[in-house]
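Please read the structure below before turning to the comments.
Every protein chain of the complex appears in place save one, which is left out.
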Amino acid sequence: MKLKAVIDDREQDLNIQIDGGRVRAEIDGRVYDLELREPEPGSYLLFRDTEVHECRVTKTHEGFDVGLHGVNHGVAIVDPKRLRSGTDSDKHHHGLAEIIAPMPGKVVRIHIETGDAVEKGDGIVVVEAMKMQNEMKSPRAGVVVSINVKPGDTVNAGDVLAVVE
Amino acid sequence: MKLKAVIDDREQDLNIQIDGGRVRAEIDGRVYDLELREPEPGSYLLFRDTEVHECRVTKTHEGFDVGLHGVNHGVAIVDPKRLRSGTDSDKHHHGLAEIIAPMPGKVVRIHIETGDAVEKGDGIVVVEAMKMQNEMKSPRAGVVVSINVKPGDTVNAGDVLAVVE
Amino acid sequence: MFRKVLIANRGEIALRLIRGCRELGIKAVAIYSEADAESLHVRAADEAVCVGPAASNQSYLNIDAVVTAAKSVNAEAVHPGYGFLAENAGFARAVVDAGLTFIGPSAEAMDLMGSKTSARRVAVESGVPIVPGTVDALVSFDEAQKTAEKFGYPVMLKAAAGGGGKGMRLVSGSDELRSAFETAQTEAAAAFGDSALYLEKAVERPRHIEIQIFADTHGNVVHLGERECSIQRRHQKVIEECPSPINDPDLRRRMGEAAVKIGRTVNYTGAGTVEFLLSDVTGEFYFLEMNTRLQVEHPVTELVTGFDLVREQLFVAAGAQLSFTQEDVRWVGHAIECRIYAEDPANNFFPSPGTITYLREPAGPGVRIDSGVANLSEVSIYYDPMIAKLAVWGRTREEAIERLRRALDEYQVAGITTTLPFFRGVVRDEEFIAGRLDTGFIGRFNERRVVVDPPQEHVDIAAIAAAIHYSRHQQPAFVQPGAQVSDGRWKMAGRVEGLRKWRRS
Partner (left out) sequence: MFRKVLIANRGEIALRLIRGCRELGIKAVAIYSEADAESLHVRAADEAVCVGPAASNQSYLNIDAVVTAAKSVNAEAVHPGYGFLAENAGFARAVVDAGLTFIGPSAEAMDLMGSKTSARRVAVESGVPIVPGTVDALVSFDEAQKTAEKFGYPVMLKAAAGGGGKGMRLVSGSDELRSAFETAQTEAAAAFGDSALYLEKAVERPRHIEIQIFADTHGNVVHLGERECSIQRRHQKVIEECPSPINDPDLRRRMGEAAVKIGRTVNYTGAGTVEFLLSDVTGEFYFLEMNTRLQVEHPVTELVTGFDLVREQLFVAAGAQLSFTQEDVRWVGHAIECRIYAEDPANNFFPSPGTITYLREPAGPGVRIDSGVANLSEVSIYYDPMIAKLAVWGRTREEAIERLRRALDEYQVAGITTTLPFFRGVVRDEEFIAGRLDTGFIGRFNERRVVVDPPQEHVDIAAIAAAIHYSRHQQPAFVQPGAQVSDGRWKMAGRVEGLRKWRRS
């Protein structure tokens, strides 16, 4: 099976054959012959010769979270077979800096207005969650081009609260 | 749903309605109104007023094992709707005492022969499992009417090793 | 001894208290909000009473509901744990007025020590040094501005009714004062129903060191030594130790005696903690505040002294004498606790609620876990994101750190982001190992941390494991693969960047 794996922000070709307990994989030319066990659903025990690698795989929004040797790796798997044709990707404009809610919560205060000039680190919006108030700061200097929330709004993780250009 | 529950060796009528989080059950006239939660699959959290009863239910050969307040209960559920008609039950002859293997293992020695007279407690067969040898004794005085294994045989839990009449 | 006690709390501390009751043959009654019906503390209790909706001000902070619950099950006493109503004198009074025993100090002692401003007055009366600052609550922003100028920046804004870092802000210059003042006020109001603030001069390279005291109703007051709690984020402790790496018996005695004096001044009873700031520059210590309850970090004191603080609380509340004297208290070995939060250390410790899809906790020699969650537990957005406490004991601080490192590496949690990767970094940090701690530790740690990338082999094997999982479940990783590959990759960038930052070094 030919796949693409996006890990640590790099997309790599991943060619993998799984045959019962044997796994043969090639990543950008690096070859791995592994013995595979699954002691628990989602726990993959991989032997490379005598090396033991127990991987705990969990589905996430972006793909998979893989816990291995006390480190968490974010991995996205792309299956070219399943890609629809005509991808109009990259709706993301790099001239903009979006202030994004990292978790669900409530907007309690907004320090700026559309059109305001802001410095890097200026407080933009204060979001309260789990009894804590967190001031979202501007990641860069620029001008506030949009504010998408008002005090009292409930926001979800990933919501764009404001945009600085 | 009308069921029969065999618990602690007694068969009782169990009439139960499950309606989302509410359970109403009647056992031999005793009525229970309960709130039901399932925090984990197979873990049933039952509230009776303020009382908390967390039941851990596991399927077994005979029915279900229910762990509750540090006690294990063997429960069999019989669903009359599902009973086939014409049951020729009770193949079990009460004149006989069967010596049954309580677990998988290997027969290492047999102390008797068919026709031998034995006293209650006489050693009959020695089974080895998990590196331990266990002598199966006769539960009663009588005559050995059959020996179903020979040294070296592998036996499974429940196998009848010998019969004393 | 009581036959039945109501536990007016949730999470790991409720579990801890239920265990303490069980060991004495006391029936434990849990309370829960509608969001918590399936929580571990409810499953572990003998009885449980729902006290209201998810929002804590309508459930766990609802005095009437909690007292009514206690009466309805004929509980004889109420243990408040920490947080929620634990330091609410009104609650203590309501419990006593209902004819039940409040497991904690008298409402009078709570009044005196509960407000930081009056607590500072008590310290002064007891001859214990305090940090220069306002003795009374600030009446206005203008007063805040004036006082700040008087002491000179940096200054600390604190909630008068406060505790646990809620409504606390470090202000390094006048330009920051207004925003900090407003935020602290709102937070204080939200957390304690009282927006009153006061202001202190900030101490240089302060170590946060607290003394555990214990008093019975027969006039015995003892201390169980110190806990070092300097490692904090957002003025909340994340790692605590007993003893402090300073481990100076004379300092322990002097701070202990100061704490006992304060306890005597207010006729304290039960378990209490007197917090001090110790300047790592001057070596002087100042009274900071008193927590009139059991602390989150009490396990490190239990591990080193051998005393079961909850057991002692129950006996003292039942009118017994302390089971030990000051002379009986010995400090053996070293204990360290990590608070495992459902927070993303790579993202400024933002809470990350969710469902725990996999959990394997460490065990074995010298390891103690106090957990509020089990497999498939929901970490809700409504409450404090601490899910568990990992505490270790060793003969020496070195041994304790080695065990902590081992235990952290064993700890597996999936489905939510936790502070585990952060701790794995800290226990490998030179400064931490050397015991050079102060409340600025995390800031400096984040600066100096050298990020070591994991070996290519591990990265590849992680990718392979994900591919195996994908192939077995055959759902595309993206709903709209084409459209989202790059978007996903972009999101991932931040995320993985973060993850990388927290890798073991």
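Here are a few things to note about the model shown:
Order of writing sets the labels: A, B and C. Residues in every chain begin at 1.
FYI, a contact is a pair of C-beta atoms (placed from the backbone, for glycine too) under 8 Å apart; a residue touches a chain by one contact, two chains touch by 3 or more.
Since the structure is predicted, the reported quantities are computational estimates derived from the model, not experimental observations.
The absent chain, not drawn in this view, touches the displayed chains A, B, C throughout the complex.
Checked against the full complex, the one of B:7, B:145 or B:160 touching the unshown chain is B:7. Screening C:367, C:420 or C:468 against the full complex identifies C:367 as the residue touching the chain left out.
Here one chain is not drawn; of B:18, B:117 or B:143, the residue touching it is B:18. Touching the omitted chain from subunit A are residues 37-40, 43, 45, 47, 50-52, 54.
Although one chain is not displayed, its contacts with subunit B can still be listed: residues 1, 3, 5-9, 11-12, 14, 16, 18, 23, 25, 27, 30, 32, 34, 36, 42-44, 46, 48, 53, 55-58, 61-79, 82-92, 102-105, 108-109, 111, 123, 126, 128-135. Seen from subunit C, the chain kept out of the figure touches residues 15-16, 19-20, 22-25, 44, 299, 302, 306-308, 310-311, 332-333, 360-361, 363-371, 374-375, 395, 399, 402-403, 405-406, 409-410.
Please note the rule applied: only the chains that are shown with their structure count from here on.
When C-beta pairs in contact are tallied for each pair of chains, A-C comes out on top. Rounded to a whole number, the gap between the C-alpha centres of subunit A and subunit B is 51 angstrom. Look at where the CA atoms of subunit B average out and do the same for subunit C: the two points lie 49 Å apart. As a whole-number value, the distance joining the C-alpha centres of subunit A and subunit C reads 30 Å.
Shared contact sites, meaning residues of subunit C that touch two or more other chains, are absent.
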